[in-house]
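Only a single protein chain was left out; the remaining protein chains are all shown in position.
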Amino acid sequence: MRWQLLIERLRIPLMLFPSLAVLVVLFGGGMLFGVGQSFGYFPIIGLTDLTFQYYIDVLTDPNFFLSLWLTFRIAFISTFLSCVFAIGFAMVLRHQFRGSQLFTFIFQIPIPIPHLVAASGIVLLVTQSGVLSRISVELGLTQVPRDFPVMVFDRNGIAMILTYLWKEVPFIGIVVLAVLQGVGPQYEEIAQTLGANRWQRFRFVLLPLILPGVLSTSIIVFAYVFANYEIPLLLGVRHPTTLPVLAFENYQDPDLSLRPQAMAVSVILAVLAIGLLVTYKRLARLAVNR
Amino acid sequence: MQRFIRWFTIIFIVVAVLAPVIPQIVWSFSFRWFFPDLLPTSWSLDSWEYVFTDSSRVGESFLNSLYIALLSCFMSILVGLPASRAIALHEFPGKAVIEWVLMVPIIVPGLVSTLGIHQVFIRLGLTDSYIGVSLVHLIPCIPYFVLVMTSVFANYGTLLEDSARTLGANPWQVFWNVTFPGILPGMTVALMFTFLISWGQYVTTLLIGGGKIITLPMVLFPFISGVNYSNASAISLIFVAPAILVLVLTSRQLGKESSVMGGFGRL
Partner (left out) sequence: MTILTINNLTRLFDDVVAVNQLNLEINSGELIAFLGPSGCGKTTTLRMITGLLLPTSGDVLFDGKSILNVPTEKRGAVMVFQKHLLFPTMNVAQNVGFGLRMAGVNRAEIDRRVSEMLELVRLPGYENRRPHELSGGQQQRIALARALIVKPNILLLDEPLANLDANLRLEMRELIRSIQRETGITSIFVTHDQEEAVMLADRIALMFEGVLQQFDVPQAFYQQPSTIGVARFFRNENFLTGTRSGDTVNTPLGTLKIDPNIVNQPNGDVVVSVRPEDVVLTTTINENCIHGELITHVYMGTYSQLQLMVNGNRWLVNGPIRFAGNKGDTVNLHLPTEQIWLLPKE
């Protein structure tokens, strides 16, 4: 009897243990080692003393701050615009009209499609000899490839942002859509009979209802874009590039002494990400509770 | 006015969604397509032929990606299913902390841990191996799998299980005959997500695979920034195939989709 009770007590911890173990060991362990390396603990090349030197090197490098600003800018713009478009599209798609199910399906298509495929497609569209440029020639707006604005391998990261938008707008949009359709029209109807116009109904009735969902998904989006390596490598310039690319390139450098520096950049990246997101969540919670 | 906004938005959505896709399809079948032509001047199947040759490594990497993704899915189920059930259906001390721990890889950039674990994996001999790559893929996979499955379990009632138990079914029978069919639709969606996450991994595979294990994104990558758009498009379309499959399969469950996606609202 006693061992049955014991199993009962242990049941939940046992259920949780495997996932936690995997994540703690792989993720936590990885972080531990990574942080260690950033402080110079690198037995392979003979470094065993802990030092802040690498952090100092990184933080005094102007390149670093350029990269940081670029990373932040792209993440912020991508996330913000994604939210705006997502809410807008969801507001249109939530009604039932002829074909609404089909169009909602089309809206969702980007969600499972890999970012690389999206990037590949965007490149075809926005390079100076790409589809959009050719349409522009057809419309008589430009004549040669060079006339068309640079959007890939550019300093502004336009192609990158477009790629992120294409992927993330449906992601946030579907969540908002689910909320809106779950809520139904009645709150708005009541507000309407009480004298609220269209903007007031959105601002005071709908927005508070969708904000939690928008908040959660935008946190995921921001975190993803901030830490993303593939897209900036593919569609951006070498210099300045985003922090993840900077870190990884340093890591891959044959000169192993650059590794601790790479780790330092990565750790700073992680700390910044956490800091930004915690702040964001706090601010958002304040705004919602007002 | 409202109708106009609606239809304008709809058309915009359709065009925007299809815009990155259609050109790739056309490019993959084109031979000569130079600026400023809106359509190829000559068509060919060259790119597709290339894709199926051994030297392109597309076939090899496709199978590698498939194998690793399936492996990751399998491990995610083993490890994530009990965890999501525990979180969805039970209360226990420290639950909030544990939920947080499970979600951390979504928020914290994985770069630090991936780079950090690299050395460890080298020591353990896990680099250049399928299992090593799959393990690394678990880091982003498990949180998403658990996130979706928790929502599935939360919507799933345990009443049926209780009835089965009172009717004499043992735990294994209950699981197989009641629980499993009950969560299967939601789990299918969760697995599709998990599969796609692993399928799309680039950096992690690059690092841990050590260049020995080539997956499809790794083959695709150089082509995108290269000159040969036709080949890039063909490979890209092959790469997107499982995603299309997922779309088709989940479109049948559009209604359930929203409750599953609602799981993302839980953060």
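As written, the chain order gives the labels A and B, with residue 1 at the start of each chain.
Please note the rule applied: a contact is a pair of C-beta atoms (placed from the backbone, for glycine too) under 8 Å apart; a residue touches a chain by one contact, two chains touch by 3 or more.
It should be emphasised that the depicted structure is a prediction, and the values quoted were computed from it without experimental measurement.
Although it is left out of the displayed model, the omitted chain contacts the following shown chains in the full complex: A. Which of A:N63, A:Q101, A:N197 or A:T279 touches the hidden chain is settled by the complete complex: it is A:N197. Contact with the chain not shown here comes from a single listed residue; of A:Q4, A:T48, A:Q96 or A:Q186, that residue is A:Q186.
The omitted chain makes contact with just one of the residues A:P149, A:P208 or A:G275: A:P208. By the touch rule set out above, chain A reaches the unshown chain at residues 186-187, 189-197, 200, 204-205, 208-209, 288.
As a convention for this text, only the chains that are shown with their structure count from here on.
If you average the CA atoms of chain A and of chain B, the two centres end up 16 Å from each other. Residue ranges on chain A touching chain B, taken from their complex, read 12, 14-16, 18-20, 22-24, 26-37, 44, 88-89, 92, 95, 97, 99, 101, 103-110, 112-125, 129-131, 133-135, 137-138, 145, 166, 170-171, 174-175, 177-179, 181-182, 212-213, 216-217, 219-220, 223, 226-227, 229-230, 234-235, 244, 247-248, 251, 262-263, 266-267, 269-270, 273-274, 277. Across the complex, chain B meets chain A through its residues 5-6, 9-10, 13-14, 16-21, 23-24, 27, 34-38, 75, 78-80, 82-83, 85-87, 90, 92, 98, 101-102, 104-117, 119-120, 135-136, 138-139, 142-143, 146, 192-193, 196, 199-200, 202-203, 217, 220-221, 223-225, 229, 232-233, 236, 239-240, 243, 246-247, 250-251, 254, 257-259, 261-262, 264-267.
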